[in-house]
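As you look at this complex, bear in mind that one protein chain is not there, while each of the others sits in place.
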Amino acid sequence: MRKEIPFLISALTAMFAVLAFFIPHKPFGGLQQKMLVWYSVVTGVAMLIGVESLLNNHYKRIRRRENILYSSFLIFGFLITFVLGVYSIRKYGDAFAPNSPFMFIFNYAEVPLQSTMFALLAFFIASAAYRAMKIRTVEASLLLAAAVIVMLGRVPAGAQLWSGMPKFAEWIMEIPNLAAQRGILIGVALGSVGMSLRIILGIEKPYLR
Amino acid sequence: MFGVLMAIILSLNVQVFDTPNDDGTSITIKLPWQTGRYKSFSIYRGTSPDNLKLVQNFVVGETYKDRGLKPGAEYYYKIVAHTKDGKTEETDVIGPVKTVATWFNKNRFGILVSIIILGGLFVYFIEKARSGAELFIRKISGLEAIDDAVGRAAELGKPIVYIPGLLGINSIPTIASLSILRKVAKKAAEYEVDLIMPNADPMVMTTAQEVVKEAYLDAGRPDIYNPNNIYYLTSDQFGYTAGVDGILIREKPGAVFLQGYFYAESLILAETAHSIGAIQIAGTTSTTQLPFFVAACDYTLIGEEMLAASAYLSKDPVTLGSLKAEDYAKALIIIFLIVAILSKVIGFFDFTRLLIAK
Partner (left out) sequence: MNKLGKILSNINRQVIYLLVFLVVALPMILGIKAKVTVTEPVRKAYEFIDSLPPGSFILIGIDYGPSTFPEMNPMLYALLRHAFKKNLKVGILALQNAVNIPIGSQVLRAVAKEYGKKYGIDYVNLGYKPGWDAVIVSIGREIRDVFPEDAFGTPLDSLPITRNIHNYDDIALVIDLASGGTWASWIQFAQARFGVPVIIGVTAVMGPESYPYLQSGQIKGLIAGLKGAAEYETLIHHPYLGVRGMPAQSGVHILIILLIFVGNIGYLLQKRSKT
């Protein structure tokens, strides 16, 4: 029964979801919406499991004297954010109130840290492009040429080099690039349908033992 | 006289009818907006002709949908149009209009036909595979390289890091990633290599723990399974990226698997893994991140190659049959596209109307 009941739940849920797509009449019509709400509730509760796992993991590492500094910093950061969040809700009614200590951490720690991580992309793109874009084959050369044209066309400097550069770059983005993307997307969509059917029919059960 | 004439013209141009293909809770009102004569409309509704109340003011546009109605009930309407020169024109009471809940959304007929054809192909090829027919699948070098990657990590005495992407267990790329994880974990168990898997979603973490435990059991090495190696980091995109980068630099794995759905962090992870000299096998269905993986990683599974992994790796006839069905479905789509494009070019019929779901 340990395998049959979960499979039955997933098969029935899938069947109702498909019916709800085609049948507007009650009780099927609003079913999709209800299921999305239930899913939000389940993921919210699952977050508690995740937080427990994270804290437990790092607590065990501190006890084993493994990476004490990193694990202590993580637990300290979690506690400070949690305490200040609760305090902000009690004092200001909302953790995201403009003058709250929680917003202070958000504006002066979270935002700069996140922006910094994203900014790393600029450096990594430069090193990855330098390393990978070699004219080894005809296809690689075409890729290189397209990349150079699009990079120039997307900045004012390209328009100054040649007035038609932005339009040419846009043409590359809208025609050959889109054609390739659509081809991949059709394949992915079919692959997703295949995978979904395999899960609904019980042929594939990655979530079960 | 002129006012009466305009009211008659307005009445002739307003249409009120039950919204087709819905659950019977709305009525559609078509308004003569395109004449350019009107600034806005006011809609009055009631359950009897002498009990009309204002429902909505300042309505603009060609269509107004009156929602939240009772299925099977009858309603009466009056439309008051406000002209651009400050006058008002009224229709007579229109109705009764009855709300009807439909049992089948006719706009989605094309989708139903597509599902039936696709489903039929699946059943046919799965039965064909079950009956023992040989089904050819081309070589996918990224999946063939899994054994070599794990072997390399074993030789170097280094762990493997498996990164399942950012999405939750409800997403298809994540489920496909778990299929690949099963194979990687089994090989890691055979070679006694540590498998480290940081997760961005708690449900993916719990499922992954089960998958890896099963894989170690299959390999006959449940004793070396360590659940602490599969843990939740954070759901925040760049918090996760920073955490994983830290793990890569500290643990210095021999092989890194990036299998799942990624956003902007893909290149940061791939470049960091490259900088520590690890072999990388990536796979994603995200078309925006594929170029970065192709540039930075040793092997990349492109789009549906990743979704085909479970069938490819298990060599199970039934799942291989479903792959074959996908291929034939793709062939049908190509034929349909050619026919539809030619048809539209010569002005015969617009096939795309059949497939847009409303």
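As written, the chains take the letters A and B, and residue 1 is the first residue of each chain.
Just so it is clear, contacts are C-beta pairs under 8 Å (C-beta built on N, C-alpha and C of every residue); 3 or more make two chains touch, one makes a residue touch a chain.
As the structure is a computational prediction, the values presented were derived from the model and not from experiment.
**Q** Considering the whole complex, which of A:M1, A:L69 or A:A122 touches the chain not shown?
**A** In the full complex, the listed residue that touches the missing chain is A:A122.
**Q** Please pick, from B:Q237, B:S314 or B:S343, the residue that touches the omitted chain in the full complex.
**A** B:Q237
**Q** Tell me which stretches of chain A touch the chain missing from the display.
**A** Contact residues on chain A toward the absent chain are 32-33, 36-37, 40, 44, 94, 96, 98, 103, 106, 110-111, 113-115, 117-119, 122-123, 125-127, 129-131, 133-136, 144, 147-148, 151-152, 154-160, 166, 170, 173-174, 177-178, 181-182.
**Q** Under the stated touch rule, tell me which residues of chain B contact the chain that is not displayed.
**A** 56-61, 63-65, 67-68, 237-238, 263-264, 275, 287-288, 356-358
One rule holds in what follows: only the chains that are shown with their structure count from here on.
**Q** Roughly how many whole angstrom separate the Cα centroids of chain A and chain B?
**A** Distance between chain centres, rounded to whole Å: 13 Å.
**Q** Which residues, counting only chain A, touch chain B once they are in their complex?
**A** 18, 21-26, 29-30, 39, 43, 46-47, 49-51, 53-54, 57, 60, 67, 70, 113-114, 117-118, 120-121, 124-125, 127-129, 131-133, 181, 184-188, 190-199, 203-204, 206-209
**Q** Flag every residue of chain B that touches chain A in the complex, lowest number first.
**A** It comes out as residues 21-24, 71, 101-105, 108, 111-112, 115, 118-119, 122, 126, 168-170, 172, 175-176, 178-179, 182, 199, 201-203, 205-207, 210-211, 214, 228, 231-236, 238-239, 241-242, 246, 250, 264-265, 267-268, 270-271, 274, 285, 287, 290, 292, 294-296, 302-304, 306-308, 310, 318-319, 322-323, 325-326, 329-330, 333.
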